[in-house]
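The structure is given below, and queries will be raised subsequently.
The complex appears here minus one protein chain, its other protein chains still in place.
Letters A, B and C mark the chains as written, and numbering starts fresh at 1 in each.
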Amino acid sequence: MLTYIARRLLTLIPMVIVISFLIYLGLELTPGDAVSHMIPPDAYGSMDEDRLQELRESLGLGKPFLVRYWIWISGVLQGDFGYSLAGGVPISKIFLDRLPATLELSIAALLISTVLGSILGTISALTRGSLTDQSLTVVGMLGVSIPEFFFGLVAILIFALNLEWLPVGGRTLPGYDSFWDRLPHLVMPAMVLSIMMTAGVMRYARSSMLDALSRDFIRTARSKGMPEWRVNILHGFRVALTPVIVLIGFRLPVLIGGSVIIEQVFQWPGIGKEFVSAVRSQDYPLVMMVALFSVLAVLVASLIVDLLTAIIDPRVRLGD
Amino acid sequence: MNKLLRTSAIAIIAAQVAGGVSAQAINESELSDPRVRQAIAYAIDMETIAETLFEGAAIPALGLTSDANNYPEGMNSYSYDPDKARELLAEAGWDGSRTLDMVYYYPDQLTADFMAVVQAQLGDVGIDMTYRLLEGDVGAQISGVPDDPVNGPSVVDWDILYGARAAIANQEYFNRFAEGEMPTVPTVDALVPLVESVNATVNPAVQRAGFQEMEGIINENVYILPLYYQQLYIFESDRINRNGAPYGNEQYNYNFDVVNWTVEPNEDGELVAYTNGAPMQFFELPWQNLGIWVHSRYAFDTILEADGTLTPIGGELAETYEVIDDGMTFTFTLKDDLKWHDGTPITAADVKWSIEAAAQAPITHPVVSTTLSRIEGAEALASGDADGMSGVTIDGNTVTIKFAVLDPNVLLTFSQFAPLPMAYFEGTDPLQIQQNEFWQKPIGSGPFMIEEARMNEFTTLVPFPDYHGGVAKIEQIIALPSADGDANLIRNAAAFRADFGYTKNATDVPSLEEMEHMTVRPVNIPYTRMFWINQFPRG
Amino acid sequence: MEMGNDVALSVRNLKTYIYTNNRCNRALDGVSFEIRQGKTLCIVGESGCGKSVTAASIMQLLPTLSRIEDGEITYHGPDGPVRIDALERDGAKMRAIRGKEIAMIFQDPMTALNPVYSIGFQIKEMLRYHTSLGRKDRHSKAIDLLRSMGIPLPERRVDEYPHLYSGGMRQRAMIAIAMSCNPRILIADEPTTALDVTIQAQIFELMDTLKRENGTAIMLITHDMGVVAELADDVAVMYMGNIVEAGPVGKVLRKPVHPYTRALLDSIPVLGRGKDQEIKAIPGQTPDPYNRPTGCQFADRCAYRVSACDEMPPETMVADDHRVMCWRYQEFMADAAE
């Protein structure tokens, strides 16, 4: 098991290096750089261009592309993630600041959607063809058909501004130290973020459950006189669970991606919000690290999925 | 206030222009023909746009500066007149075969809507126009100057730029008309000496005469088409009481006496006020955007103090100050017992170091940077021949600054200039001063000190007990990271999470005005939105 | 047919229809038979003839989109007769019968066992619901069962998952599950189709032993006439939802009275008859189940067809233990006698 994990992780390295090179190259091809973004356009007309050029040089932006890439990648490989160009903040600090927020949001959404999605999907499968099933299917479809930022805006309008039940946004306020203090802030973004995924999980759980229920061992279990709940849950759901977990695992990085928009809507101080502003201000080192981090998240998630599958389904052997 | 400005403008335009326009193209570009530019001016119904689209939150512009005292008699208001526009186009031989490429750099919806309206109005007189948002390196795309200052070809790749000039000194509006500085206008010989003259005097009368003459020439030829004056809107919830403190240009530092403000206690009996402008990743050097952010407003004091219109009115950190030698020497004495927020004394050495660092920092505000670059020894410092400026000398609490070149804005500069504690910047290259970790939680000199800074979440400020102007009455200021023109500002305000702040975004104004707990006050600021019409042929 | 005391289960005029794809498939169209204690009833027929539906009807394990339209299924248990067809499909009463009174083993042991639970779990689950054994007793009983099914090292294998078992072992495990509560009836739905021939023999031997030792009634569904000859006491031949001929194995195999039985027997090689035996395929194809002939289902393929065959023939007793569904069985018998 451990050697398997180690090997999988090792194969990630060339992949990550190639990807980082491609991103670096891509950003290199775009006009402008972080320095030009430090100046508001309204003020640009009267700035001293020579001074800015000096700043470029001092930030190392004047060096040839490959040299910069080399400096950057060797730094990263030694654990030095570099500094954000705009404010000189160590990227590791930005990550430490933002990552918990994004993880908190993603995991909350993941939990909501997993629990809700698998329960609803199972209900839907068990009542196949009924009105419940059909309504759940349509509602689920509706869930994946409404732009999530739009959902978020309407939710803010209703729950924060009209009903005043929940805060409009943000993650915390001064003095809100415990998780429970902050919980009201988390509710809306997590719910909205989880909508799409709940619908996805539900749909998937339904078909996975239907598939499991159509299998022979379900008939065997019934033929043994097992009660329905045991047939459905212990035999059906347990088997249906594997593909659902696989789906959820693959969704985790998607969630990190999906939170980009939700973080904007709800002023959630996470990685996604940081990424958008880094992209806008061409803060290469930061863009690179966020992109790489998300790639790593995808790759590691797929590894975790493999491990989880192996734990859940005894038939699966990890490839040697 | 809004009305007042408008009527004064109308009074002036009542007189007819006495023409002296060379009514023909001066190079291959049709846009170098003043009649075409005038036609554009006539084609745009700015009055109606200001009233409807901007819902009154814009004042149609007459000159580049918004101060009617700078206008000569007989300014042409180019009131909406599509027939006149068509006539001028016909005269100029405009055949409609050219589609103008309009660019802009504000990503908001209102700007896009404004562009759509302008497109329709230009189309109405026979000028086809498409518009696009500039991306990437905006600065480079709008500031390139042609090698040949008459025939071009132009370096910038567009026909019209919609942008703005936000200035604290009137000279900023005109300085680019100096020889070979303007990306869009072939050098206008008549303007070159005028630009020089307004920069070389501290005499307001001389400056005004220069501004009037320049405004007249630009207005007549539509070298730049001023569209409207942006106002700034201060909003304030009914919890806040300014206790008589004035309102002014919130983008810059002015005396708004925050020490004496009070706020209604919250449920816990604490005097907590919310505002916006907290940092997202780091606190910005207060030398760039001089008064926008929460820290530059509350945590840093400037040498001098300005009123709401940014006219210097006295000392802030300085006890006394003086301009002597016909403006070539500026000297001031710091108050006694000034302290940084960490309790260490603010010294004249801190000030000298700050002046020298600001002169070298790449992103210092242009007006400040121009003033500092005219100090004796600035060039030697810039070229690396000297470690400091020979023109800045200190004696106890007194700082004396000698200028090599006369600067008209010395007092203005020092009313906006906040010194930093040099102890934290040892070994820092001034070029990378913004990259210093100091900016994660700066130590300032103002009435409030930063208590907690959680980037992208909030910043809290508490009164500085050793403040030279007394201890502030509000017990805590909580700043959220929303900003001017950010949709979140309105959401926070609606959710009672913004007790005071400002916006320049016309879309925000009606929203804020509709909130029962909110009062919105428009403030006239020097901020003109305009079209730069590219009069060089495109390469 | 006489109704002896040894009858474990009787089925009378059973009609089961399947309603998938918005169509109606009359999978069982009036089926009657009995299963006797300590005896083996073999149900034979081509695939799709309704053998498995019969088994599923008895166990009430029909697919969702199907129902028993008509007829009676009566289980003659120790507490008196129970009308299975009237029980709620997955209700408590039905569940008490399943596994405990009537157990079933399935065609494909590869898929009939739940892959995510150990074999032991799947046996003990059964014991937990149908016996009052404690946890430890259940475990040792599971091991005993596996051992008695001839599984080597049962102490270790009891905790293994099905994918580690070979096909034959899985079917033994399946039988172990089925036999764990000493059911009075064992229904085996083609239990060896998916297995090697050598394994088949072992499995059947095992079943035969169980029948003899426990007196279990067995209903064996198969399409293999060789198996029938080997194991059956009684035989029922099914074709398109009807039992066309039923009787003791000796009579049905040796002297079939239905043309279909004959055709079925002719279409398979019989061990011991040598290489020269004539094998005749049954002409034509089975009709579309959604578009059945109105009369005798076999008519289209039958050499004895007459116009009367357009109507459904009644069940006719040839002897007191031998019945047939054919208008012309007498002609057929006469021909066969020649």
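By our rule, contacts are C-beta pairs under 8 Å (C-beta built on N, C-alpha and C of every residue); 3 or more make two chains touch, one makes a residue touch a chain.
Here is the rule we use: contacts and distances are computed from a predicted model.
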{"item": "Undepicted complex member, UniProt protein name, chosen from \"Oligopeptide transport system permease protein OppC\", \"NADH-quinone oxidoreductase subunit J\", \"Multisubunit Na+/H+ antiporter MnhF subunit\" or \"Polysulphide reductase, NrfD\"", "value": "\"Oligopeptide transport system permease protein OppC\""}
{"item": "Partner chains on view for the chain not depicted", "value": "A, B, C"}
{"item": "Absent-chain contact - pick from A:144, A:187 or A:233", "value": "A:144"}
{"item": "Hidden-chain contact residue, picked from the options B:24, B:69 or B:109", "value": "B:109"}
{"item": "Contacts of chain B with the absent chain, listed as residue ranges", "value": "45, 48-49, 52-53, 107, 109-110, 112-113, 115-117, 119-120, 130-133, 135-136, 487, 490-491, 494, 507, 510-511, 514"}
{"item": "Residues from chain C at the interface with the omitted partner, ascending", "value": "17, 19-24, 64-65, 67, 69-72, 83, 85-89, 290-291, 294"}
{"item": "Residue ranges of chain A at the interface with the undisplayed chain", "value": "15, 18-19, 22-23, 26-27, 29-30, 130, 137-138, 141-142, 144-150, 153-154, 157, 161, 253-254, 256-258, 260-261, 264-265, 275-276, 279-280, 282, 287, 290-291, 294-295, 297-299"}
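Simple rule for what comes next: only the chains that are shown with their structure count from here on.
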{"item": "Partner chains that chain A and chain C have in common", "value": "none"}
{"item": "Chain occupying the middle, per Cα centroid", "value": "A"}
{"item": "Geometric centre distance via CA averages, chain C-chain A, whole Å", "value": "54"}
{"item": "Rounded Å distance between chain B and chain C, as computed from the means of their C-alpha atoms", "value": "92"}
{"item": "Cα-centroid distance, chain A relative to chain B, in whole angstrom", "value": "40"}
{"item": "Where chain B touches two or more other chains, by residue", "value": "none"}
{"item": "Multi-chain contact residues (two or more partners), chain C", "value": "none"}
{"item": "Chain B partner contacts - residues on chain A that touch it in the complex", "value": "30-33, 35-49, 51-52, 54-55, 58-59, 83-84, 86-89, 94, 97-98, 156, 160-161, 164, 167-174, 267, 269, 273-274, 277, 282"}
{"item": "Chain C residues touching chain A - in the complex, by the definition given at the top", "value": "59, 61, 64, 90, 92, 94-100, 103-104, 106, 108, 111-117, 125-126, 129-130, 161, 163, 174, 177"}
{"item": "Chain B - residues contacting chain A, complex", "value": "105, 134, 136-143, 163-166, 172, 175-176, 280-282, 288-289, 360, 362-363, 365-366, 369, 429, 431-432, 434-437, 439-440, 452, 454-458, 460, 476, 478, 480-482, 488, 491-492, 494-495, 497"}
